[in-house]
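Quick one: the structure is below, and I'll ask about it shortly.
One chain of protein is taken out of this complex; the other chains stay put.
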Amino acid sequence: MDTAYMNGLIAKAQVLVEALPYIRAFSGKFFVVKYGGHAMINEELKASVILDIVLMKFIGIKPILVHGGGNEINEVMERLGKKPRFVNGLRVTDQETMEIVEMVLMGKVNRQIVSLVNRYGGKAVGLSGKDANLLQARRRPPEEVDGEKVDLGLVGEITRVNTELLHIISDNSYIPVVSSIAVGPGGESLNINADHVAGKLATALQAEKLIVLTDVEGIYDRRSSEEEFVSRIRAKEAREWIASGRISGGMIPKVEACLEAVSSGVSRAHILDGRTPHSLLLEIFTDRGIGTMVTN
Amino acid sequence: MDTAYMNGLIAKAQVLVEALPYIRAFSGKFFVVKYGGHAMINEELKASVILDIVLMKFIGIKPILVHGGGNEINEVMERLGKKPRFVNGLRVTDQETMEIVEMVLMGKVNRQIVSLVNRYGGKAVGLSGKDANLLQARRRPPEEVDGEKVDLGLVGEITRVNTELLHIISDNSYIPVVSSIAVGPGGESLNINADHVAGKLATALQAEKLIVLTDVEGIYDRRSSEEEFVSRIRAKEAREWIASGRISGGMIPKVEACLEAVSSGVSRAHILDGRTPHSLLLEIFTDRGIGTMVTN
Amino acid sequence: MDTAYMNGLIAKAQVLVEALPYIRAFSGKFFVVKYGGHAMINEELKASVILDIVLMKFIGIKPILVHGGGNEINEVMERLGKKPRFVNGLRVTDQETMEIVEMVLMGKVNRQIVSLVNRYGGKAVGLSGKDANLLQARRRPPEEVDGEKVDLGLVGEITRVNTELLHIISDNSYIPVVSSIAVGPGGESLNINADHVAGKLATALQAEKLIVLTDVEGIYDRRSSEEEFVSRIRAKEAREWIASGRISGGMIPKVEACLEAVSSGVSRAHILDGRTPHSLLLEIFTDRGIGTMVTN
Amino acid sequence: MDTAYMNGLIAKAQVLVEALPYIRAFSGKFFVVKYGGHAMINEELKASVILDIVLMKFIGIKPILVHGGGNEINEVMERLGKKPRFVNGLRVTDQETMEIVEMVLMGKVNRQIVSLVNRYGGKAVGLSGKDANLLQARRRPPEEVDGEKVDLGLVGEITRVNTELLHIISDNSYIPVVSSIAVGPGGESLNINADHVAGKLATALQAEKLIVLTDVEGIYDRRSSEEEFVSRIRAKEAREWIASGRISGGMIPKVEACLEAVSSGVSRAHILDGRTPHSLLLEIFTDRGIGTMVTN
Amino acid sequence: MDTAYMNGLIAKAQVLVEALPYIRAFSGKFFVVKYGGHAMINEELKASVILDIVLMKFIGIKPILVHGGGNEINEVMERLGKKPRFVNGLRVTDQETMEIVEMVLMGKVNRQIVSLVNRYGGKAVGLSGKDANLLQARRRPPEEVDGEKVDLGLVGEITRVNTELLHIISDNSYIPVVSSIAVGPGGESLNINADHVAGKLATALQAEKLIVLTDVEGIYDRRSSEEEFVSRIRAKEAREWIASGRISGGMIPKVEACLEAVSSGVSRAHILDGRTPHSLLLEIFTDRGIGTMVTN
Partner (left out) sequence: MDTAYMNGLIAKAQVLVEALPYIRAFSGKFFVVKYGGHAMINEELKASVILDIVLMKFIGIKPILVHGGGNEINEVMERLGKKPRFVNGLRVTDQETMEIVEMVLMGKVNRQIVSLVNRYGGKAVGLSGKDANLLQARRRPPEEVDGEKVDLGLVGEITRVNTELLHIISDNSYIPVVSSIAVGPGGESLNINADHVAGKLATALQAEKLIVLTDVEGIYDRRSSEEEFVSRIRAKEAREWIASGRISGGMIPKVEACLEAVSSGVSRAHILDGRTPHSLLLEIFTDRGIGTMVTN
């Protein structure tokens, strides 16, 4: 055989070998992955994320995928002649909107992810928080906008997680794919922020890692004229940055999910750039990691 | 205590006691129930069917609920400005229609059933044939209409059932609720007749009973001027009646599901009137039964 | 089908459905039933109690039957020319009497109950406190009669319960039927009050319920000229009533068994009228219940 | 230490070591022991048999004790003024006699054996063929006496053995002690020859050995003027000896039990002299064995 | 982060992803690896082989390492003043030689491999064929040399493999490391060719793969003036090549081990060049593979 080919092969084997200590350390552990952003739209990125998830499963990690689906919801709402409305970044969710949210998340987005996982050789089982009362929630209090309280309708925050079904499914070679819908006190569906679901699941499962995929590299420090990427931030600091506005907008629920997790027993939480191919594997199987890690 | 009250109570206890031989006989067995028709629309009937299912579960039977949802699909299609089209009673299913079918079945109908089961104290897990590749299918051949072949698009017939997930879920106190969607050879979603799904699941699980809920009392013999209700029919006879047109229309797939099941090891298949409250319990827990039983 | 028949059926189904919440709540729990009185003599009542027990077993409850058998013992003693003698309601038990007690309880009464359970489709296993040293006891102190102490001979009070065998039998689809005989420190048989056995077993198994079947409706308040039925009594009150004589005679050991149980972790104890057909089911599966409930 | 003492000890250890190959071979195997004769009366012999049984259990064998109790039955019958009657060595068993048989066997003899086993450190569970329908039987045909048929009443022969309960009990450190009573087609008790019970149990459990304890050394060849002890006999020969009368009387059912066993998969059947202390251990743990071995 | 770094990382992730289908296919399967040659001497190669083995274990494969150790044996023999002697490539093994063989293989070579596996994060358990009688053998017949028969002494060929211990160890996260020593009919140690041991183990375990590491690239076709590497050979052909001498010398036992395996249910057997770093991973996780594959 020719030497160049062999050297190429050997370099490949080397990569596998480098992954060994991580495989060893993470065997049998839960990893909760919040899936979203470009990684859920771009075909190549989708394949990359899902392959990473399936690989995790086969080498002994127990991944749980959590997803929302804001864009698809908006699109279907508009086709049905209904105008999406947001308050402080949260969707105002009347009964009709909630039906559309549920239809799109479980009937479309969840199905597509399940299909993708199966296509790449995994065995996915799609779930929402209603299945076996997995996610129980109460309604969020009204939001304050310009001094007035605006009721968000069927928007909730999680009060209880029944992990039994996730254990059974994860122990039996399946990969759970969870839509961000919970069940309210009266059995009604409640719309939940998917970052929040991921944080709560990671906590309830005492996951090894919570990983939030997003469309930026991670947290940036915006004080200086030139933004500076932050590869690691302590929980205390992150809370201060949210309070002082240095972390803002859509990054807030992501960081809050991480804070929820690391303050309740999850070892590490990461905000990763879903636009980087195989960012999950890179985070898991290399020393330096990528993205921002939130720790206690 | 007053005697009338006590006599009322004793009569009630008597009913429970009469159920005992059936409880004994059916303990640990799978019952596949095709849920549809009025029993899926009328609030009281819904409660009645679901309570029956939850009761079955608690006394040791393993029920599996299978559902379609034609009306809801039509309704959403129309709201989205798309006209449903049928050939020989089968929905012509292009890509866009399939997306709506999946969205409505898994995102709406399935969710409602899961909610109902949970409300009545069961623990439901909603599934479609895509979860863990539960139902695998190929496309149906084109239908003949007036000598011409009409392609039905993404309409399938089941080729393989992976029962493992249903066993795990049923063995662990959960009730599976299955949407009539399968996965095609290329990973695409296929629209399947729900009666057909129920028949295939009953066969694959070697269920004790297949029960098809519908909006008539059962099979009628329409030869005579006065229709006559048929409480029991042999498979051979049923096949002849289909061939000769004495069984026709929407009753055909229901009878075919029953034939599929009883010819492959399922003990008994029943076509029940879903409009009768608690028709499931009556069929299961009384000697005389109701509806039409199809046997080998 | 005719409507009257259908309505009858539907009413029946309704009864099953009403039982559901109780089935759900009691699934997997131990119920210790002290069987005695008319319910052990009258053929119809016997069938009614045993059917109730078998039904409990099949819907997931773990019933344990405890029995004595005073009348049968007296009868055989008399046939053998031996005169029964009682002190303060307790049988004076010499060696020969003990042999007759054991022969009658395990060789006759227990056998009849085992047969009955089997006839109605259960699988009974008869046990006395000697099997696997299930019930260990010491001798009761002498009774005081008119200021003198009278030795009761081989009459005991339970000091230890080995529940392992009951767990194994109950977990394996069998119904234990326990005779009220224990084993003394020297291996000798000791005669034990069956109410006391039931109370101790309920405690040791941390049963959900202790149910004592007797030949009255429950506890009566006998202060007033007209006796008044008491449907619920607190442990503290019951102790006072025993002390003050408002509860007396054969009712004392029954109430004491209930007190023993509810003071040691058993949720509820009931004194039921065994003369009412299916009184067990009525107590278990209806809200109002019947008989007297003793609670903490 | 003094040498004589040490040599004594060493000789003892040698005995244990000699037992090793037998312990190895019999580990986990069922041994069915028909217990009767002097070994059930004489205090020392009782202790000797029971100790042997308990020892077997602790070193990994699964012993099952089977017993009858003719003498005790006669005695109680006479005390109750009822005259025992036998036809061809079989007890004529009317309803009243059957009740006495059951009372004596399960309420007296079985209890004594259970107590003995417990006293010597085993954990016995007493059973009759009625417990969990362990032994099912039909009535024996009438006996011919002087050309006339005499109905034996409630005397049976076993048609079915439910071994499940014996497996559960034996797998859980308990020793089953089985009375020779079976359940008839109508649920009635039937009186069964205990040798026959032992043979049927050994067969159903595919026991390693059936051992029948009796009051003679084994089978004797009575042709010659001097009787000659037979240490081993083939099944075919034994059948001929029964036919020709060389084996007769109470030895017949014992040999028939052995024949039943060895013709249905039991490795070896033995007729042992229960008058020899520790005859069970000697048979099991020495090469030469004692008594008569029946083989295929 | 800088792009070059990220691209490097992504290329690495790609390698992991490419391994996925192989991980999936080989999960839970036994791989028997004959370890020897340079890969057992050169420090880097040693690390490379052992890392590959540990990686296999962690991703769900069950590797079994088999080793000999000719050079180390020769060396110790010489230090002890004993001259190694070979007949037809087989070591003549007298009693003293056998003791040295055992001492060196189990006390030195096996220990070093166990240490290496442990150092790289695996958990190795060293075994020889004597442990739990894992490998049972008889003596080989004498070799013919120049028409004379030469007795090889304590050299054996395997007659029976007890796989139970290997299953227990492999199912419990340990990696068995097996020395090529077997136990003879009289309990004596027998010297066995390690290739032969590997072939027999692969057969007995119905391994997915047998992999023989050696110091050449694989099988060469030596007919032509220029040797040609053979990447795949059928069993029938391989047998002919041995017969005709086209395969010769030390390659013969390696090919014979492969033939033994593939003719008895092992899917594939490979002769790999142990001098290539990570040749095991390359063989397992790439499509093209390296070395020579022997198939049926």
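In this document, chain identifiers A, B, C, D and E correspond to the written order of the chains, with residue numbering beginning at 1 in each.
Keep this in mind: contacts are C-beta pairs under 8 Å (C-beta built on N, C-alpha and C of every residue); 3 or more make two chains touch, one makes a residue touch a chain.
Bear in mind that the values here come from a model prediction, so they are computed numbers and not experimental data.
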item: Neighbouring displayed chains - absent chain, whole complex; value: D, E
item: Which of E:V32, E:I53, E:V66 or E:A124 contacts the chain that the document leaves out; value: E:A124
item: Identified contact with the non-displayed chain, of E:S115, E:T159 or E:S244; value: E:S115
item: Interface with the undisplayed chain - residues on chain D; value: 1, 6, 9-10, 12-21, 23-24, 27, 48, 51-52, 54-55, 58-60, 120-121, 217, 229, 276-278, 281-282, 285-286, 290
item: Those residues of chain E which, in the complete complex, touch the missing chain; value: 76, 79-80, 99, 102-108, 110-111, 114-115, 118-119, 123-128, 130-133, 164-165, 168-169, 172, 174, 183, 187, 189
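Just so we're on the same page, only the chains that are shown with their structure count from here on.
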item: Interface numbering overlap (same over half, different under half) for chain B and chain C; value: same
item: Chain E residues counted as touching two or more neighbouring chains; value: none
item: Touch-based graph of the chains, sorted into line, ring, star, complete or other; value: line
item: Chains touching one another, given as label pairs in label order; value: A-B, A-E, B-C, C-D
